[in-house]
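What follows is a short report on a single structure.
Missing here is one protein chain; the remaining ones are kept as they sit in the complex.
Going by the order they are written in, the chains are A and B; count residues from 1 in each one.
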Amino acid sequence: MNPIISVRGLVKHFPVRSRGILRRQIGDVHAVCDVDFDIYPHETLGLVGESGCGKTTTGRLLLNLVPATAGTINFQGRDIVPLSRAQMRPLRREMQIVFQDPYASLDPRMTVHEVIAEPLRIHGLYRRETVRDLLTTVGLDASHGNRYAHEFSGGQRQRIGVARALALRPKVLVLDEPVSALDVSIQAGVVNLLEDLQDELGLSYLFISHDLSVVRHIADRVAVMYLGRIVEIAPVEELFQRAAHPYTQALISAIPVPDPRKERSRRRIILAGDVPSPVDPPSGCRFRTRCPKFAGQLSEDERTKCAEEVPALTDHGEGHQTACHYAEALALI
Amino acid sequence: MSDTAARPVTETFAVRERKQSELVFRRFLRHRAAVTSLLLFVLVVLFAYVGPLLWKYSYTDITDDLSRSPSLTHPFGTDLIGHDTMAQVMRGTQQSLKIALAIALIGTVLGALWGAIAGLYRGRLDFLMMRIVDIVLTLPTIAVAAAVAAQGVGGSQWWSIAVILGALTWPYVSRVVRGVVLSLREQEFIEAARALGAGNPRIILRHLLPNALGAIIVVATLTIATGILGEAALSFLGVGVQAPDTSLGLLVSINRDAVNTRPWLFYFPGLFIILIALTINFVGDGLRDAFDPKQTRVRQ
């Protein structure tokens, strides 16, 4: 099968400016660095990683909401990176996004009906019934259209966000931490809704999250990001059973399991230190400053390689790719 | 379809938030000076617009009582020719208010659009637009307005004064609106609109301006006060409203020599100018506090 969207060598640098009136550029935030991935039709690609590793930026780049510094994004046979805002407009019908914050992403001055009608009006497709149908589709009462977003709970607002994104019947949906702001009991309803919608409408998802449990539940394949780079990408079972990158391993081992017996007998890999600044990332492998393997198991020569050579994503079969010179699969659950 | 999607989630949020407008209204009511001012201002408006219907004299009437001091028949006295000053003040207030409102309207619409565009586009366009604002702000407003009005553009119609003054007050509005827009544009719902394919005009008109409405109402109110004073100043200089019509500024102007001999002719219209300017300022203050979400308790 051909991918519906294909990303190659995607780079995004944000300028860092000095304080004061001159505001000279004094460096770059390496938010996204040389990222490659594909999304196939009717597939959910999970994108996980810690705060600031570039997940949201990747999602925005995919929709051309921020201009890429370099790279290509191939969608329906054409590269969308060089397209202008006006050229992008027809493509907006094919690709949509649901934002993380169900409070900030809905205009407080608009009724729910107006919020969902907006994409339809922009593309000249507005019909009253369409909006009502969309409200029902996401499990809300069609008669609630004349209320304002702030009259709804977080989970309901997130459903409104989903309805708005679905209004144009897109093929690809970027979901930027769609359930992170919700209480667990509410979260499950939205997760189920997203799964149902995917089955029904044949959508492809880029599901961004820092919660590996949700990703394991919803994703078909998972990409793990660290400091702007994808360090591992694999089918979901493969990743959770045989994580090969030390960072993925630490990440999986750090997720608490809501099962007392298992949780107490689990092996935990505690990382040292903090994520380095994306303004001045480490040379070679970006993870080496916190890598337990680098610190404890590697010889001097091997470490030199980590410091000097950027590990490329290499395939170990089954579509399991790891960007580590000394990758070794490990079962952690 | 599955159970979750099919079963409507009917209950709304547990602790229902109040509507923004309701909160603003409550906070405004707590601002005593503003509420008192609003009442006074309403009285002034009634006096100007309903008063003439009830009062026995019109501002054009010439009575037989010349230069009378205030009495029951002429509460504000009369002038040299026999005009009833109260009737004249009513008409003057009408004209002054009309002009001030027009100034506020022109200044606000122009300023809000200008500020929203500058704030949304940022970069060079913003820089250029804000330098223009700076230049207009440094102009001596009254002197420029007087100079333009003296050219007799549009005759001495009331609206020509409004246009001239409106064209000089919008920079204040645009600065405020730009500030609000700069923070609004970073909000996620603006990015959401972009992702849906909304263009800049739509973002400005449907998202930025409605969300900046609170700030816009506040500056608009303050612009009315500026307008009242501006009109008064122009008429005082003789380039504003022309006789036989009248305005508060014109009344003060033609009666300024009478300040010692027949003080009522000068003080009554003057009092109304101050009254309007002050009450509007307080109302603006009250609105600003009411719209400020950080404001929990208002000074009493």
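Simple rule for what comes next: contacts are C-beta pairs under 8 Å (C-beta built on N, C-alpha and C of every residue); 3 or more make two chains touch, one makes a residue touch a chain.
Quick note on the criterion: contacts and distances are computed from a predicted model.
According to its UniProt record, the chain left out of view corresponds to "ABC transporter domain-containing protein" among "Menaquinol:cytochrome c reductase cytochrome b subunit", "F420-non-reducing hydrogenase small subunit", "ABC transporter domain-containing protein" or "Pyruvate ferredoxin oxidoreductase". Across A:Leu10, A:Leu62, A:Val191 or A:Ala223, the single residue that touches the chain missing here is A:Val191.
Check A:Val16, A:Leu201 or A:Ala254 against the missing chain and you find that the one touching it is A:Ala254.
Touching the chain that is not shown, out of A:Arg8, A:His42 or A:His217: A:His217 (per the contact rule at the top).
Hidden from this view is one chain, which touches chain A at 50-51, 153, 155, 183-189, 191-192, 195, 210-214, 216-218, 237, 240-241, 250-264, 268, 270-275, 333.
Here, only the chains that are shown with their structure count from here on.
Rounded to whole angstrom, the centroid-to-centroid distance between chain A and chain B, based on C-alpha atoms, equals 49 Å.
Chain contact summary for the complex, chain B toward chain A: residues 1-2, 4-10, 12-14, 16-17, 19-20, 187-189, 191-199, 202, 206-207, 210-211, 213. Remark: chain A residues 60, 63, 65, 85-86, 88-89, 92-93, 96-97, 99-101, 104-110, 118-119, 122-123, 136-141, 144, 147-148, 150-153, 155-156, 159, 161, 164, 168, 189, 192-193, 196-197, 200 touch chain B in the complex.
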